[in-house]
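Shown here: the complex without one of its protein chains, the others still in place.
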Amino acid sequence: MANWIPLWVHKLSSPPNFYRFAGVVRPWALVLALVLGAIALYGGLVLAPADYQQGDAYRIIFIHVPCAWMSLFCYGMMAIASFISLVWRIKLAEVVAMESAPIGAAFTFITLVTGSLWGKPMWGTWWTWDARLTSELVLLFLYLGVIGLYHSFEDRRQGARAAAFLAIIGIINVPIVHFSVNWWNTLHQGSTIRILGPSKISTAMLWPLLTMMAATKFYYIASLFGRVRTDLLSMESGKDWVKQIAEREGHA
Amino acid sequence: MSAFFAMGGYAMYVWPAYALFFIVLIADYINPWLRRRRNLRELRGRLARQAARQQRNPSAP
Partner (left out) sequence: MNHAPLGSACAAMLRRDLTLAWRRRGDIVMPVLYALIVITLFPFALGPEEALLQRIAGGAVLVTMLLAMLLALDAMFRSDIEDGSLEQLILSPQPLALMLGMKILAHWITTALPLIIIAPLLAGMLHLPTAVMPVLVYALLLSTPLLSLLGAVLVALTAGTRRSGMLLALMLLPLCVPVVIFAAGAVAAAQQGLPWLAPIAWLGAALVMALVLAPLACATALRIALDA
């Protein structure tokens, strides 16, 4: 491997080392996620005033927007890890890529449903085919495709490589879908007037939003590390370090 | 307090949204933990069977 990559990165990518590292980091990430999340929810649900246009219904923003951001962030992480895993064949990168997919899909699903629940009282409809909603739905299908492809292979490493390739192809598609649906709208009908949430976002509403965005990032780390640890155990199940862990937990 | 739960009349949109958020993320967090327990249980079973086989014929791999 290249000389500019520091030794600790090298060491970290070995499964037993990463397992230990992740095991230490994970509880802290979860605690941070829960604490920040609680603060954000208190700020958003209790402290922030009702919006003068949307009343209390706008409070869905405090979960909808962070989840939307995370749905794109997780795909980005998945694509980067996929690229690393295909170019350098690092086992850990494969696992990180494949386990980012279900987390990203979960966030995308929450985004779509909370968006519907927000859209119905505010804009009068559960669903509309505009650029943002449609490309978010396509993103969900891309996640499901990656997950499905990964699980359809007998050999998990081979499946991970194939799904990684699909993830990279898919990332090119996301901006294409977004822009093409923009053009599609203007071809068929006049551009729809969109009211993108509260007209001016006050600080009382902004800080819970940003706090929740941070909280979801830490959640992603906590969930991802848990998933990667589980995967490393099953992938390396023939190795001694895994056997020791299995026996230790059997006696617990 | 009941004003808080009423959410200005939008309660049936806001609370299901928050509930979904928690339910999906909790399910996402628990899923790998359940998988891990199942995998370790199966691994212990496999190791026990291997050990038993080793005992019966010590020459076998």
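Chains: A and B, in written order; residue numbering restarts at 1 for each.
What we mean here is this: contacts are C-beta pairs under 8 Å (C-beta built on N, C-alpha and C of every residue); 3 or more make two chains touch, one makes a residue touch a chain.
Just so we're clear, the structure is a prediction, and the values are computed from it rather than from any experiment.
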item	value
Chain not shown, its touching partners among those shown	A
Candidates A:Phe21, A:Phe165, A:Trp207 or A:Trp241 - the one touching the absent chain	A:Phe165
Residue in contact with the excluded chain [from A:Leu149, A:Ala222 or A:Ile245]	A:Leu149
Which of A:Ala22, A:Leu92, A:Val177 or A:Met213 contacts the chain that the document leaves out	A:Val177
Residues of subunit A in contact with the chain not shown	134, 138, 141-142, 144-145, 148-149, 152-153, 155, 158, 161-162, 165-166, 169-170, 173, 176-177, 180-181, 183-184, 187-188
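Keep in mind that, in the parts below, only the chains that are shown with their structure count from here on.
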item	value
Residues on subunit A engaged by subunit B in the complex (per definition of touch)	45-46, 50, 55-57, 59-60, 63-64, 67, 99, 102-103, 106, 109-110, 113-114, 117-118, 120-121, 219, 222-223, 226-227, 229-231, 233-234, 237, 242-243, 245-247, 249-250
Residues of subunit B defined as touching subunit A within the complex	4, 7-10, 13-14, 16-18, 20-21, 24-25, 27-29, 31-33, 35-36, 39-40, 43-44, 47
